[in-house]
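For this depiction, one protein chain was excluded, whereas all remaining protein chains were kept in their positions.
Then we have chain A:
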Amino acid sequence: MPGADVEWPSKPLTVQEWETLIDDFHNGVHRKWNSLDPLFDLLLSSLFRKEFPLSLKLQLLLFLDEFSLSFFSTHHHFHRLVDALRAVLHAPPDVAAPAFKEQFMVSATSILICASEEVAVEAQTENNLVELLLTVINRPNFGSDRQARGIACECLRELERWKPGLLSDVVGHLWSLCQNERTHASQCYLLLFTSVIHSIVTRKLSVSILNTSVPVVPFNAPQCVAGSGSVSGSDLGSGLKVKELRRAMAFLLEWPQVMTPLGMMEFVSMIIPVAVALELQPSMLKVQFFGMIHSYDPILCHVVLCMYLRFLDAFDGQEGELSRRLLLISRETQHYLVFRLLAIHWLLGFNRLVLGKAKPSLELCSTFYPSLFDPLALKALKLDLLVFVLRLKGGDSDELVDPVKLFEDGLVCVSSFKWLPPGSSETVVAFRTFHKFLIASSSHSDNDPSTTRNLLDSMIFRTLQGLLVNLMLESRRLVPVVSAFVDRLLSCQKHSWLGECLLQKFDGHLLPKVTMDYKLAYCFPIFDRIAENQTIPPRGLLELLTNFMIFLVENHGPDTGMKSWSHGSRALGICRTMLMHHHSSRLFLRLSHLLAFTCLYFPDLEVRDSSRIYLRMLVCIPGKKLKDILNLGDMILGISPSSHPTSFFNVQSPRPSQKFKTFKNLSSCIHLERVAPLLVKQFWSLSLSNLVLSTSKPAYLESIRDLDPPVEEKEFSDSADTQIIPETGRINQPQEPLRVMDSKVAEILNTLRKYFSYVPDFRYMPGLKVRISCSLRFESSNFRRMLGIDKTTTSLEEIDALPAIYATVLKFSSSAPYGSIPSYRIPFLLGEPHNKDPSSQNASLSIVPVGVENDSREEGKYRATVVIDLEPREPTPGIVDVHIETNAENGQIIEGQLKGITVGIEDMFLKAIVPSDIPEDEIPRYYFDLFNTLWEACGSSSSTGRETFQLKGGKGIAAISGTQSVKLLDIPATSLIQATERHLAHFVVGVSGEPLIDAIWEGGIIQNVIWEDASPDATSVTNHDTAPLCLTYNDEQYEKGAISNSRKRNLGCFHVLIFLPPRFHLLFQMEVGDVSTLVRIRTDHWPSLAYIDDYLEALYLS
């Protein structure tokens, strides 16, 4: 075999091996190969092996062709290939089958064209190939190889297409071959000739196509091709020989009927540019080819269309005929469906192009209607055509075509007879058409002039609105389809408002009409969309849902359990959607009614529960956070809310345990603080119980005893750290109760008995409570840091950016005898904005005057009020330990200890109990009398010491063992009055002395007390000035005492009655002087004296 090396690099491959190899190449294996040289040799030799079947050889040729870039790496390869081709072409038919020869020509040509891109091919090799092919075709009308000649023509045509002008020198010969060829291969000759003419014209080569002086063989590439590629066609000649070319054209146009449709396509695509270049009359082409539009073959129709599009002017006036013809092609049932569809597509595209020229007549429009027997795909496309007509009519006022009629009539074929099931293709087509009709007059391009108003006013829109409403009323199973339709509009930036308008329409027209039954659930998808839409007031939907809930409740029976559950849950799901998308305030009234009704009356427990949760959320959690928390459940579960109405159940999914975390430094960012700071900053506590470890608790320390005889009191010593000096010591109490009483004592006892019978016995009933108002707040930044959320939001003021805690539970405990303290719950709290932190921190460190901190309403939303309810067993200061458990937004549970709350003695101050039979206006008098009575009872000369008084309930008794003390306060009267007014006003039961009364009266703060101005003489106020003063130990104090003596000249006296729970009292008689005041103190709970001194100093002296 020529050119093939005899030494094979490896043994020849078998047939199967070749086939496997080819498959591997097709699957991308060849990319791994570096050099295919040996394989090339093998392949070439295999082509000539006689024992190989023809089919494999053909396959190998195709293989070589498809992967030529891999095989052909040097020009030698090409050389060998062309040599091999020559050998094959010269071989007799029994050696090389015609099919093999043909394929070899094709492959060799293809390889040369493709691989030459990568590898330089010697010009001679190219010429050799062309020469070989020309030799083949140069035998017109020869009988047996007509097919091979045709193929050779095709090969030459490809080469000519590759290098335009390649055959321009021999074009004269080609023409005469064309003229002579009469077999079926004549099409190939004609196409080859046309293609050479085409390149001559496009490259403007100045060659004579009549000239046959250049011999066909040997072939040499003409100058225009052989030269460098930079030589442009225009340089090569003086111009086209137009006359000759026109003759050639005239010849070519004679032969269209010999061509196959696809041949015609090639032909026309080449002669159109030639005709243009030669300035031929397009009407010539039209006469010759327009008849093809009536052909059965789609390609020929398309050829006419191409021609039309190229020569719009020449075909002027034919638009109607073309349109009609295209439409009719679509009605030819013999065609494959795809060509019927194509015809409609052409019509659409075509009409768009000739838009200005011919509008489809009414008559034509009527033929656009889908017909009964059309396949559905065709119907859909014909509906598009109707939309197109509508679009054309968009600007016109002439109502030749009524759009609504167009719309409704068109839809008959897919929907109007009957709405088929939602899954049916007809329904899909119908909704597709709705969409097209709806957006027909508003494109997506930004510069579309059509306005919203136009669209809204359009009859189509109104018709469609009504249609959809009726559709949903009639066939509720289609509601999901409608909602998908709305979704489609909503998701489009340009048309979302259309979706909104539809929803608004539904809100207005669908909601009032739906019947209240179990089938209402079918409408829920659309309700969900309505609920999501903020432009629609939620009122109507809420009313409907409320009625539905009532319906469910009323119709609940033994068989409807599941139904009630399912429908109720889904209705709640819609409420939830509303909560997520509307301002709470907008929903609040109706939604809270709905939810309240549901959680009260709904038969299903789970629905009631959910409803309660939603209600609570609605009430407690502000807007954005509420939306977030409702969203969160979905995000965790990965379910979108709208598609799965059941997913809302999962909001209450079990909490993953790993989210439970205790934080040690919680108190650094979460703060629980007293609203009113204590006056006494320094805290100490008199702890007595430790001193009497061995014995049972002394009876007098028991605030309340049972009705048994009192046990003997025991001695105790004062605590070392008490600061108060019990100057009067303990009042010696008589051991025996008095047997004989004078009337005064009897009166006192009566008063006290009555009084104590109203004091509750905490052991058997709720005791008196002391409330301490606190506020809870937390710092956003610290909180985030603690949780490890590394989100530094820049927009500090945005509430949305602030963290929040949910469902906070504060638990309190104390070592002080405060009884059990109920825990406190805060549903929701927002973190403080970052920039507020510093000031807040300061606030937490120092006591800021009360008024300053509370006035800022803005801060209110970052603080939650916490009330600690104590039920003291003994009026003593102490510390309440605070334990917090709360949830962060990300579902993390936070738990830990906060700073304790200090409880001071002043927290224990309560107003004395007033028996219920005391009329309102006599209360001041009662208080004043009570003060006097208790004053007596607690006095040293008290004769009530032995008496016991039954408490409320009759089980417990209390005894009064009084103690007294005095305190001198060196402050001016005005300060004293102010301080008293501020802190003790509630407890003042009487004021005496005209100057004092005058000073207070005007302030108006102390009211409803007994004013005793009858004794202007201050000295008469007290009988106790003989009592020894404790302030005379040194000079200074003596001086003070001296000064204090001047009080006698002064003002008047306050009577202060303070109740200390559970049943004790604190009585002040404050003799107010100009520069100092003497406070006489009596109490039936002597340990409290220890704190009172500090308290008074803090109150008045600081």
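Quick notes on this structure:
Convention: a residue touches a chain if its C-beta (ideal position, glycine included) is under 8 Å from a C-beta of that chain, and two chains touch if they have at least 3 such contacts; residues count from 1.
As a working rule, contacts and distances are computed from a predicted model.
Missing chain, UniProt protein name, picked from "Glutathione-dependent dehydroascorbate reductase", "Nuclear pore complex protein Nup85", "Protein prenyltransferase alpha subunit repeat containing 1" or "MHD domain-containing protein": "MHD domain-containing protein". Summary of contacts with the chain left out: across A:Val82, A:Ala96, A:Val170 or A:Leu341, the touching residue is A:Leu341. Which of A:Glu117, A:Glu554 or A:Glu922 touches the hidden chain is settled by the complete complex: it is A:Glu117. Residue A:Thr333 is the one among A:Gln223, A:Thr333, A:Ser820 or A:Thr865 that touches the chain not shown.
Of the listed residues A:Pro282, A:Gly410 or A:Pro525, the one in contact with the hidden chain in the full complex is A:Pro525. Only one of A:Val429, A:Met549, A:Ile901 or A:Leu1057 touches the absent chain when the whole complex is considered: A:Val429. Between the chain not shown and the residues A:Val225, A:Met472 or A:Leu1096, the one that touches is A:Val225.
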